[in-house]
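Okay, so here's the structure we're looking at.
Here the complex is missing one protein chain, while the rest keep their positions.
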């Protein structure tokens, strides 16, 4: 990591250890809450929500590698916030289009006053190209009809970026989440975070609500998805690190048959293997952030590589974590289960291992 | 196993430990030989070559489960013989057709006087349906033109079962290996066994040379291939057992850092895992033999299950075998490499893991 | 016995079941909701459930292989197998399940006195008393012999103090069979007794354990100066570990068999095919491999059952069955979650239960002896590697 990144990491860790350790997540879960407005305001004050917002729009514009550093630190302690939806994906989408409306919207992201959610997926798998939600031309605007599922941060969102199919092709709309005709149902997610099913019934949208051009959603959305996938990979790498840290601590402390279980060579080798895998994944994650900063148009391979590796590593880390903790790892009173459930959700979000493996294959000529 | 099978196994092991331990294979390899006629004659005398030949044709007709027991014991010490090609596959093919010619041919298999090879494969992968070797009608007979590769026991064979494409469809010919127009080139195989490339240039075949009916090869060949795959799975299970036995012996005897390496828990757990996998594979192998004996027409799932499992288990056994032996396992002076090379060849022969996995999938509705 | 005799038994059994198994008990569903656990406080979910238990218990068919005098039907394996096949043929629910049938019964049959058998077995067979198991203790994990719960002698009684964990359904059970330390000075494995304790005794309390998969049947169970008659010791005093070991082997077979029972019912491919959309190459490949392994492990369970029936027993190889069965079950559920995608990530909705089941499988390789313990058992006792 660069010196700047190391400083950012240290600062983030310092803040989050105080403001949002895993016990903070447990508190939200026990209270049935999926958002902490005070925490989000603090993130805004530190410039995190504006990490990808240009400085002239009020952001800190630190870039994707920095966004990855923040996401990774959040992953370590399961920090709950709309950071990826809003500060990473919506900000990246909005900054693809330079006008007064997007500048204002980006400013609102940077100052923490607005939460965005991406309403893209419709079936059980991530598949933007398969979008069926209809945008039917109606005078100068459109009427949107259809259902979006797995809309992460959808229940807490102020605004939605909605992917719809118009006659001219896929089109991206930026509309308020409470517009007439929109119904939102929060889902009871296993990771106790915000994801919603959002139904659109003849929702009116004007031409001004279109982000970018009609029929050309991907010019705006693809960079946003890539950015989100890279940051999510970073979060998952952090998650794996957090789970692994708990596990190593347990191996050193827990005694069984009279000795620390960390003396059992079979466990040592599995732990060492997991550490090696984490190191390799860390490289892919770092590379994805840098590629996005340097050459976003050609970053797809790097991003999918990171998401695929992070998915596999996080899965390994939580499975080994629960198994090595034994019975206690299965109890709700212990935190390891939180990591396992979060790992499963983010494995699916924005494309699973197989989805990204196929993107890697396509880029490498398979 | 049944009592009969246990007795057969004990007898086979007793004979092979004397007549064909691994050192016997090494001797053949060092001499550049791929066949031991004296050993084959002894197998005939014991009724092994006639294991699938009906009693009225001079065979012992012990069935496929018994053939599997023999193949498994041969696998343990890498016994080199045309048992699978001749006693299992050719015999199974021939007994599908009842006439004087096949009865005589089966008798010759049982008494050890003829060696058969199956000339089926043409490309790098097992694919009978993709056969292109031409059988062009010519008067009352055919002219065969094309090339067969990976003809196991092809260089030593007296007769060939040749799969060819006639106008009416795939057709199986039973012809002498030295017929005019046939050229055989022995391949330098990594397992030091007999496999040949066999070229057919306008080879004449009469209607009597057709085994079964023109255009209907699979009625005869499919049972033969199934029987061969099941026996090969048994050989591979035996191979895995042989390699594992060497490895366990080494773990108990070899000292490193002052203790037996079998005390290292990481190796213990890997060895135990391998043993578990071998036990599971043994069940699939046994089941395949029984299914062939009970209901050959519906045995495909059982056979492919056995071949797939045996391929995976043998691969694991030899990889772990070499790794756990360390440097010495890499030397030609040690036998482990023989197991590894043989495992690779039989992994491909008669369909690899992926081929059989797809057959299992088809049978299970994937 | 002859095949003719067995054929006659099959015909009789079929006719009797046809006449006596209520239609509502023939839906073949055997999930948690439909199980009859019995016990003092059992509330039957339907009149049919009650009838079904009563008629089966009257014939001794809730525990067909137990001796008649202890509530069973004294069947040999051949007859038992026919009964099971005929029950399966009409999709009959089990009339009764319990830890009494699975675990305490076999232990009492092997180690109990005649008096103990007469006292405890028939109520189990009739579903009148529900038992739970008290082995694990906090912090003990795989080291089951490190029993801290104390049973101090006081005349004809023991006074029990301590705590158990992972006691399934302790909050609903009538009695518990527990390992307690009766000789604190003896070596670890030699001071333990196998003790039967009524849960209604003064000083017994329970507290449910919430799992990562949600609510669970598991409890913590506390003993606070609980007085238990010494006649409630099964087997020799201080030698309860022998009974426990016997039961642990039995439990391993049960867990591995449970996993495979699930497997046997439906092809993984069929389950996956229900989820719309195709599978990517990686998921499909894992599904193929998993299906192959499922079938082969199923065949292995059958092979070992045959072996056990023909008198060979299973012995330490039960560790293999447990290891392979539970590890496979975890892989299967990972696949099912992957096939379900976003739909499988909710506690509720169309895929309700899938996530909870997936999380629950993670305990399969921990409970009843961890996979690591299984591998160590195989390494030492089967492979003979130095320990």
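Labels for the chains are A, B and C, by order of writing; each one numbers its residues from 1.
Basically, contacts are C-beta pairs under 8 Å (C-beta built on N, C-alpha and C of every residue); 3 or more make two chains touch, one makes a residue touch a chain.
Quick caveat, the model's predicted, so the values are computed rather than measured.
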Chains on display which the left-out chain touches in the complete complex: A, B, C
Contact with the hidden chain (one of C:11, C:89 or C:281): C:281
From B:68, B:112, B:149 or B:228, residue that would touch the chain that is not displayed: B:149
Touch residues of subunit C, complete complex, unshown partner: 281-282, 284-286, 288-289
Interface residues of subunit B (partner: the chain not displayed): 121, 123-127, 149-150, 187-191, 195, 254, 256-257, 264, 266-267, 315, 319, 322-323, 326-327, 329-333, 336-338, 340-341, 344-345, 347-349, 352-355, 357-358
Subunit A, residues in touch with the chain not shown (by the definition above): 248, 251-252, 260, 262-263, 265, 268-269, 271-273, 275-276, 279-284, 286-287, 301, 305, 308-309, 357-358, 360-361, 364-366
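The working rule: only the chains that are shown with their structure count from here on.
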Distance-maximising chain from subunit A - centres being C-alpha averages: B
Between subunit B and subunit A, distance of the C-alpha-averaged centres to the nearest whole Å: 53
Distance between chain centroids, defined by C-alpha means - subunit A, subunit C (Å): 42
Shared-contact residues (touching 2 or more other chains) in subunit C: 372, 375
For subunit B, residues contacting two or more additional chains: 265, 268-269
